[in-house]
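Let me give you the structure first, and then I'll get to my questions.
The complex appears here without one of its protein chains, the remainder shown in place.
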Amino acid sequence: MKKSLEKLLNKPLPGDPLLPHKALITDVEELAPGHKRFSFSFLDEKLNETWEHIPGQFVMITVPKAGEIPISICSSPTRKGTIELTVRKVGRKTEVLHQMKPGDVVAIRGPYGNGFPVEIMEGHNVLIIAGGLGLAPLRSLIWYILDKRPLYKEVYILYGTRNYESVLYKEEMRRLRKRPDVKCLYILDKIENEEDRAWTDREGLLTELIPEVDLDPADTYVAVCGPPVAYKFIGKELLKNGYPESQVFVSLERKMECGIGKCGHCQIGYKFTCVDGPIFPLWDTKNLPEML
Amino acid sequence: MVKIGIMGLTGCSGCQCEILNCQDALMKLIGKVEFAYFPLAQDNNTFDEEFDVMFVEGSVTTEEDEAKVLKAREKSKILVAIGSCACYGGVQAQKNDEASLEEMLKTVYGKTELFLKVSKPRAVSEVVEVDYELPGCPVDKRQFVYAVSSLLNGVKPFFPKIPVCHECKLSETECLTLKGIPCQGPVTYAGCGAPCTSQGVGCQGCRGNCDFPNFKEMLKILQENGLSEKDAVAFLKVFRGYQGREIKVNDEERRNEKGA
Partner (left out) sequence: MEFHIDKARVLPKENLRGFLEGLKNLGKLIAPVKKQEKFYFDVIGDVSKVELSYTRTILPPKKFLVPYRRERYTYDAETLDFSSSFKAEPQIIFGIHSCDLHGISILDSVYLKENPDPRYLEVRKKTVLIGISCKPDEYCFCMSTGTAFPDGANWDLFLTDIGDNYFVTIGSTKGDEIILNMKEFFREITDEDLDLYKKSSSFKKSLFDFKNLPDLGRISQVIELEYDSPVWEEEAERCLGCGTCTNVCPTCFCYTEMDVPSLDGKTVTRVEFTTSCQYPYYSLVAGGHYFKPTRASRFKHRYYHKFVGYPYQIEKLGCVGCGRCSAECPAKISMIETIKKLRGTADEEELRKVAE
């Protein structure tokens, strides 16, 4: 018997990593058609205090009767006591979740994944690029950075959506634009009405904003989250503009069942998205086939 | 109370009988659901109110079938096709693409004028929108109960379309294909528990296609196991109804297959 293997068997029984904690829905807000924000607090008061996460991490939430789904935490760890999730209605489990109301009970386990390297980013510029629902994990990062603003240099936020209607966190994003300590560039796929125009006069793809970012690429960390099809183009544009691929971090989605490296579904190349990701440096495209 | 209907079109009523065999589940349902329409099992059947869930068995083959299923769709929030006739057209649809209706009628009845007005057998989904399909000949009891309990709880059921080989492995059944017995398991949607193969009979494909079936290799293997190409195609088409159109014999047609 090998020593390392024997050790594994001699350990005491660990706690069950798949067992979730009960949580109460405290608030629900409709953000855009088919998108809602849910706020939760754990029934176990202690857990509310001890809960910690890193922006970019996700939780597995049990939607009663329907099953578990991975959802990024969209609230910042700097704001304790509640965790928030942004959920798009896309299928059987999210449909059921969307019918739930404040006061209903769900179960949550996590946080899982690696999260954005917020500490490594300290002392550098940060460029945040969000497409559509990709704002969810990045919202956590945005507020984390803003709450610790002095630790970071320049901060840019690029946000692209289909139209004004599908903009998430409209008020928040509007307020951000007014802050002097962040630069916000918003863009819409197509400007079709007055509402759209009032939001921004920029029309086109998110990639078009990248050359306008006035930062020293070598001194900048980039965080990207968007629809899977967008990564290739955004990645290419960032490299073209001189951002080092080890400093560009993308948040990826895969099918997930367990969140802890046991079910296999989320594999990208030799890595598990759930434990080795979901945040990957662009550099990993070299190692991981079909990453983007 | 939740209103349920169970309707039979052209078929053998085997699926409805199978439902009646789900005694434990049916007993639990009494008091929670109302079987407002189930002519096979009860006398007083109404079609006047809205149904929460309507289960439809059988293929759409007569004018009456069509009228019934159109009305069922109109009256039901959720419409579930049960059994391979309702899901794919059933055994009666296996020659749909090879013969005209007239030829079929002449062969079977010796005449083209019947007392009913008939069309070629069609799957329910070829006539109206279907929310869920529970294939099988007959429908699988456990799947039916799972679908009912999910739907009653407001959750959509989840049925991954994996091949029957999965269930052979779970029951550690010796692979018949490897023994030279024609078996359709590798291209057939699991969920039955592999009762045929565990009894030594090759899978007959009654549950229709799994996701992205590899018919090319299946045909090759069936031929290696003793069937002519024509017989192999006919064997695969017995239960698949309209899905049988996915069986392509030449490479040109196969080129653009999804998931290939």
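By letter and in written order, the chains are A and B; residue numbering begins at 1 in each of them.
Note that a contact is a pair of C-beta atoms (placed from the backbone, for glycine too) under 8 Å apart; a residue touches a chain by one contact, two chains touch by 3 or more.
Fair warning: this is a prediction, and the values are worked out from it, not measured in the lab.
Chemist: In the intact complex, which of the presented chains make contact with the chain not displayed?
Modeler: Its contacts among the visible chains are A, B.
Chemist: From the list B:V148, B:C196 or B:A232, which touches the chain that is not on show?
Modeler: B:V148
Chemist: Thinking of the whole complex, not just what is shown, which of A:L31, A:A66, A:L97 or A:L138 touches the missing chain?
Modeler: A:A66
Chemist: Among B:A99, B:L170 or B:V201, which residue is in contact with the omitted chain in the full complex?
Modeler: B:L170
Chemist: Touching the missing chain, which residues of chain A?
Modeler: So the residues of chain A touching the missing chain come out as 1-3, 5-6, 8-9, 11, 13-20, 22, 62, 64-68, 90-91, 94, 105-107, 228, 253-255, 257-258, 260-265, 267-272, 275, 289-290.
Chemist: Tell me where the left-out chain touches chain B, residue by residue.
Modeler: Here the touching residues of chain B are 25, 28-29, 32, 145-146, 148-150, 152-153, 155, 158, 160-163, 165-166, 168-170, 172, 174-175, 177-179, 183, 185-187, 210-212, 214, 216-218, 221, 259-260.
We adopt the following convention: only the chains that are shown with their structure count from here on.
Chemist: How far is the middle of chain A from the middle of chain B, if each middle is the mean of its Cα atoms, in Å?
Modeler: The mean C-alpha positions of chain A and chain B differ by 42 Å.
Chemist: Under the stated contact criterion, what part of chain A meets chain B in this complex?
Modeler: Touch list, chain A to chain B: 65-67, 92, 95-96, 99.
Chemist: Inside the complex, what are the residues of chain B that reach chain A?
Modeler: Listed in rising order, the residues are 150, 153-156, 158.
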